[in-house]
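One chain of protein is taken out of this complex; the other chains stay put.
Now for chain A:
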Amino acid sequence: MIKVTDLHKSFDDLDVLKGVNAEFEKGKTNLIIGQSGSGKTVFLKCLLGLLIPDSGSIEYNGKAYKHFSKDEKREISKQMGMVFQGGALFDSMTVEENVMFPLKMLTKMSKQEMKNRVEEVLDRVNLKETNHKLPSEISGGMQKRVSIARAIVNKPNFLFCDEPNSGLDPRTASVIDNLIQEITHENDITTVINTHDMNSVFEIGENIIYLEHGVKAWEGNKDNIYKTDNQKLIDFVYASNLFQKVRVAQREGL
């Protein structure tokens, strides 16, 4: 579980996060939504320890990150897996080497054990016979799945995803969403997903936080997002005509 209290972060004169409070539960897909520039990525980078907040606290399983010793910080980073927006796969490594990389760097597994674990996770993300291909030789959807495989190969307790289905067709995006949700439930891990995609919100949003101008403007789940009276959230979620029609249909019980 991750608990965020009164998180502030600014760059020069620009206040990006202005006192965000949030709780991300274990075994749930937690979504952060918001317009571009609302502070989602900065928030996620603070959770990952890539950015140091100006004030406030982030607790992982009940202990504040700022109170961690150096070893504890290193240990908690080993428990984190991250799926980057562009995949962030290492170009010069094959799919197998990419997925094996965290095991090679952070564990003392034998080569055979690593190979078995890599096979297992590649199988889990439905990627077979791509082991020896370079990232440039596979499709965008496959790259995202390799990225998920690399994020979960070390059995993390915390999984972070930055717009995992951006640039993918709706069908592949849905496959990726469901895969992340299944992995979250199977392994009982805390998953935080940063997304713009409303399909993801309605499919896997078990806990949704809406950020606006660096503050939490709404919190709920995919079921009560239909009933919200928060006008800004409504404007954001139902920006497309299709979703407006869905909302009307939902309200009218169709």
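Please note the rule applied: a residue touches a chain if its C-beta (ideal position, glycine included) is under 8 Å from a C-beta of that chain, and two chains touch if they have at least 3 such contacts; residues count from 1.
Basically, contacts and distances are computed from a predicted model.
Engineer: Of the candidate names "L-beta-lysine 5,6-aminomutase alpha subunit", "ABC transporter permease", "succinate dehydrogenase" or "NADH-quinone oxidoreductase subunit J", which one corresponds to the UniProt protein name of the undepicted chain?
Structural biologist: "ABC transporter permease"
Engineer: Given that one chain is not shown, which residue among A:Leu50, A:Ala64 or A:Ala249 touches it?
Structural biologist: Only one of A:Leu50, A:Ala64 or A:Ala249 touches the chain omitted from view, namely A:Leu50.
Engineer: Using the touch definition from the top, which of A:Lys63, A:Lys78 or A:His213 touches the missing chain?
Structural biologist: A:Lys78
Engineer: Spell out, residue by residue, where the missing chain touches chain A.
Structural biologist: These residues touch the chain not displayed: 48-50, 74, 77-78, 80, 82, 84-86, 88-91, 101-102, 104-106, 160.
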